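Just one protein chain is left out here, and the rest sit where they should.
So, chain A:
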Amino acid sequence: MSSFDLLLQQFVNGLSLGAMYALLALGFTIVYGIMELINFSHFNVFMIGSFVAMGVLSLFGLSGQTVLLHGFPLVGVLVVTLAVTMIACGMLGVGIERLALRPLRGVQGPMAMITTIGVSYVLSNVVMLTMGANTKNFPNPIPSVALHIGTAQITVFQFIIWALSAVLMGGLYFFVQRSKLGKAMRATAQDPDAALMMGVDVNRVIMTAFFLGSALAGAAGFIFGLYYNFTNFGIGFTAGLRAFTAAVLGGIGNIPGAMIGGLLIGLIEAMAGQYIGAKWADVIIFSLLVLVLVCRPAGLLGRLAPTKS
């Protein structure tokens, strides 16, 4: 493989990974934008998303990489799995907000954040104890048809990731910008008290934020499984932390920022893995996180939500 093809290949891989991180980062950004809360339970909502998707695929009789689907059945299976996963994760997110976080609304200090760490721990350990600690083989029914450019290749699956991410992110963006509830979300992000006084149902806004963010995390979990062909109870932590870095990099609270940050993190991971060594990827990403927070806390695109405290 020539060095240019190698670079191109890693660029393609990075964009695919980046699309996944962007979806995950959006969940952090939406919730942070509205509540100024770093939601650690998001890490494992993502992980549970991959398990839900695996479960749905197995209901279709899919396991391992041997069964390949084509045409309409493939699209049908993917769409149904995606829909079920997103709805299930969305509901999980709403449940977490309702049970563990709403009672802590308005409590000062890091209490709510500590609670999300606890919830995150509960989620991953419940999965570990019920599903087992071993790594699961994630089914992938997508044929490995690829477009070749030199020796680099772009698979059908990568096109699917890009299309899916574009549709979901576009949908989210239009929802937030155009719909009435989206406007209420933006208003709440600016000033929850004022929004409340203007008749915005803040509870509904927060639940919507959790639903949307968690549903996107579910989609990201599904993509993770298809991409790496495995899942286990521990995937949430590293991926979640990278996605959070992406959200901060783009400017937390800023939806386009999360998308761009996600893509950048994906590219950095792919390039670092190729040219520096995969074992240092996390060191580079977390160092970048520290650097961004210290030098430019508002991120690349700047925060949209003003600091409330």
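What we mean here is this: a residue touches a chain if its C-beta (ideal position, glycine included) is under 8 Å from a C-beta of that chain, and two chains touch if they have at least 3 such contacts; residues count from 1.
Definition applied: contacts and distances are computed from a predicted model.
Trainee: Quick one: the chain not pictured, UniProt calls it what, "Branched-chain amino acid ABC transporter ATP-binding protein/permease", "Glutamate-ammonia-ligase adenylyltransferase", "Protocatechuate 3,4-dioxygenase alpha subunit" or "FUSC family protein"?
Mentor: "Branched-chain amino acid ABC transporter ATP-binding protein/permease"
Trainee: Just one of A:6, A:69, A:113 or A:300 touches the chain that is missing; which is it?
Mentor: Touches the omitted chain: A:113.
Trainee: Looking beyond the chains shown, say which of A:69, A:84, A:181 or A:293 touches the absent one.
Mentor: Only one listed residue reaches the unshown chain, and that is A:293.
Trainee: Could you tell me which of A:38, A:92, A:176 or A:264 touches the chain that is not displayed?
Mentor: A:38
Trainee: Pick out the residues on chain A that sit against the missing chain.
Mentor: 36-38, 100, 103-104, 106-115, 117-126, 128-129, 133, 192-193, 237, 241, 244-245, 248, 279-280, 282-283, 286-287, 289-290, 293-294, 297, 307-309
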